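Below is one structure. I have some questions about it.
Note that one protein chain of the assembly has been removed; the remaining protein chains are unaltered in position.
Per-chain numbering from 1; labels A and B assigned in written order.
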Amino acid sequence: MTPAATIVAQLRGRIEPLLPIATAVAISLGVCSLIALSVGLSPGLMFAELLKGAVEGQQLGETVARAVPLVGMTLAAAIPLRAGIVNLGADGQLAIGGFVAAIVALYLPAPGVVRMVMALMAGMAAGGVYAALAALGEIYARVPLLLSTWLLTYPAKGFCGYMVRTTFKDPTTVWPSTERIEVSARLGQLIPGTPINQSLVLILLLAIAVIFIDRRTSAGYEIRLRGYNERFARYGGIGLPRQTIGVMLASGAIAGLVGAVMVLGSQYRYTEGALTASQYSWSGTLAALLAGGEIVNAIIAALFFAALQTGGFAMERSVEIPRVLTMVLESVVILFLAMRGAIWRRK
Amino acid sequence: MAFLEMIDIVKRFPGVLANDHVNLEVKRGEIHALMGENGAGKSTLMSILYGLHAPDEGHIRLGPSTLFLKSPLDAIASGIGMVHQAFKLFESLTVWENIVYRREPRRGLFFIDSARACALVQDLADRHGLPIDPRARVADLPVGVRQRLEILKALYRDANVLILDEPTAVLAPVEVAALFKVMRNLAAAGRTLLLVTHKVNEVMAVSDRITVLRDGRVTARLETANTDPATIVRAMTGREVTLPTSRSRRETGNILLDVAGLRVENGGHAAVDNASLQVRGGEIVGIAGVAGNGQSELIEAIMGLAPIAAGSVTLAGVDVTRESVAARRATGVSYIAEDRARTATAGNASAVDNLAMGFHRSPPLAVHGLLKLDAMRRWARSLIERFDIRISSEKTHVGTLSGGNLQKLVIARELAHQAPLLIAEQPTRGVDIGAIAFIHGELLNERERGRGILLVSAELSEILALADRILVMYEGRIVAEVAREQADVTTLGAYMTGAVAV
Partner (left out) sequence: MSSGFFNATFFDQAVLGITPILLAALAGTLSQRVGLFNIALEGQMLVGAFAAVCGSHFGGSLEAGILAAVIAGMAFSALLAVGSAFLRGNDIIIGISLNLLAGGLTSFLLRTLYGVSGTFSDASMPGLTRLRIPGVASLDLLGQALGQQNPLVYFSWALVALTAVFLNKTPWGLRLRGVGEQPDAAGALGVNTTRYQFIVTLIGGGLCGLAGLQISLGSLTLFSENMTAGRGWIAVAAVMLGRARPLIVAAACTLFGLSDALGLRLQGEGLPNQITDSAPYLVTLAALVIAGLRQRKSSRQE
């Protein structure tokens, strides 16, 4: 083969896998246009506002700030998916992590920075342990993770909500929330004038660590190979139950960490429903599915979704199109790809 | 005058000419054998006759009419029935439900008349001498009875031509004899039978005429009465293939595997019952038996893939009864699993990843839990070269490989483990004769090097060619141990059906 032909062949190899995704995006844009038209809105104007709202000026900062928890939740979803496991309970793990972090940051008798670090670790531990419960349920009682993780979401949210309405309620507000965390225990601003805080660094480091583990370590190899063929993994000597627990611990811990950084970095208190309102776990799951669990692609999808959502806010303000349309857009992309069998072909 | 004719059939698949102007003539009421190696094109030809594939050229005549088969339904409507090698049965349903499926006798407009269905099935079974309990659940039936059920299914649909695809692969010798009797009865009653097989002795025993395929072309048309096995084999292989056999006695070494009083339970009953066996270095121990008599469960229990209810497994002097798969492999066993595509490889993963399995935690492929990607690639390349695996590069997904090449990949990896004990489960199933010779050669070499090998095979010929000692499993128990010198098909066959108790 001539060098030119080789390059063309390589390019084709790179581009061809992206074709179904591009088609899916195009189709979901079309679907959203139809939906917008059907309720009397102009699609052109809508997408223009969406784009402007995502990257123009200050909005870029918003997008980055939004990308931080979203990438976190994407990692929480992608790690189990890599092994062929679905964790649908990230919302509950997020809530528990955020709640526990808030309590530690508020009441641990220690200097501010120590409290912050302990709060982050406690949030991770709480989320991880809660997710691992589902893993134990599958190992010892054969309760499918798909079901148990989802069902565990409600008690988690209910419990945290109950606590901030009773024991830990801030008596000075009407909201069901804890007291405000003092400045010394918070994650500080990273770039002044933007909502970007130090959690960006944490999530960035986390993403690098996850990519490294996935590609360069024996543990990552074992997770990947299980995702390809679970029977083969077992035959080859990979301890599946232990791995399930490990993967769910990691996934839940990351969700818990996201809850903790949201509480310590931007909300400064745990308010019932506030962490899950933006539905980061929802978008994170979709981003991970879109990438078929592959970590780097999942992060790229998450960044795309973050821009979409920031744009959605702007779109809602300027042309009064509800921003949930962006969520419709996200799920139509995945739906289309899944239907085509382009990702996660039926076994 | 031919009753069934396939005329000038051509079928191409991407990169393969599976049938190259094949002509097949079958007389009414005869048992006609279609022979050939794996990949000779006999499955394709029968798929065309059964409407699963459309031929690119040529046509089919049955009696006075030309058939245009768009699907198996057309074939069934024309009176052609097929018993597939892998049965197509609903295990949770009863015998009668399987037989009347989609042709149910009704009571009123909306309901199945189950009483009449049972009576119909009973009558059908009686008429053809194929005894079966219509109300039995298929899951509870032994393999031989399931095959009977498949034949009844075809007869219920008025099959005049019955295709039997490798029907004896799953049967014990006694059951084979019973099947042949049924076949002769059906032929005597005017039905036409097509027997697809690669086993020469069976063809000699039961068929009237033979058509042999090789590389998609007919190489011989023979009258069974006027031919001999050597002629058939020459037509099938085009050469004198002699498979390597072991005739040299050699000193055996230490005990590498000691299984004592092993019991494995499966759905409440004992799949393996009080099994004991030993394998020493430098010997091949064969386990013969009809598929489904506990061999898979025994191997899984030895490997740590199935829970052990009682008894012990000792590898190289270490009791591993309660150990994990990884610990057992580390103690000294490697394993060529029966199902290479489902169990022993990951089709969507590269050859690098597939060949690294089990080596991915220790040097040279990994150091302190970190993978050495270059070393992994080099490792894969070296194995691909040494075992002559036909693959475009080490990054290629192994799901694209042919059966023989995929099996070589599995064998390459498992031999590379250099474990003192090797378990080989159906190592040559579904691969062509060249690959069989290669694999047998490798197993014998390993034996010469002092490795102990536990060989499970449903092919008695394979066991007889390779094993030094032969154990026979029947209904979960090891019912006999025979030295190779004393072993022959008749005695082993008797043990395999439980006809002789120990």
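Operating definition for what follows: a residue touches a chain if its C-beta (ideal position, glycine included) is under 8 Å from a C-beta of that chain, and two chains touch if they have at least 3 such contacts.
Just so we're clear, the structure is a prediction, and the values are computed from it rather than from any experiment.
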Quiz prompt | Of A:V25, A:A131 or A:L152, the one touching the omitted chain in the full complex | solution = A:L152
Quiz item: Which one, A:Y221, A:Y235 or A:W282, makes contact with the chain that was left out?
Solution: A:W282
Quiz item: In the whole complex, what residues of chain B lie against the chain that is missing from view?
Solution: 71-73, 76, 88-93, 97, 101-102, 104, 106, 110-112, 265, 267-269
Quiz prompt | Missing-partner contacts on chain A, residue numbers | solution = 35, 39, 86, 88, 137, 140-144, 146-148, 150-155, 158-159, 161-162, 165-166, 282, 285-286, 289, 321-322, 324-325, 327-328, 330-332, 334-335, 338-341, 343-347
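Keep this in mind: only the chains that are shown with their structure count from here on.
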Quiz item: So how far apart, in whole Å, are chain A and chain B when each is placed at the average of its C-alpha atoms?
Solution: 47
Quiz prompt | Footprint of chain B on chain A - complex, ascending | solution = 215-222, 224-225, 228-229, 231-239
Quiz item: Okay, in this complex, where on chain B does chain A touch?
Solution: 303, 305, 324-326, 328-329, 335, 337, 342-349, 353, 356-358, 360-361, 366, 369-371, 373
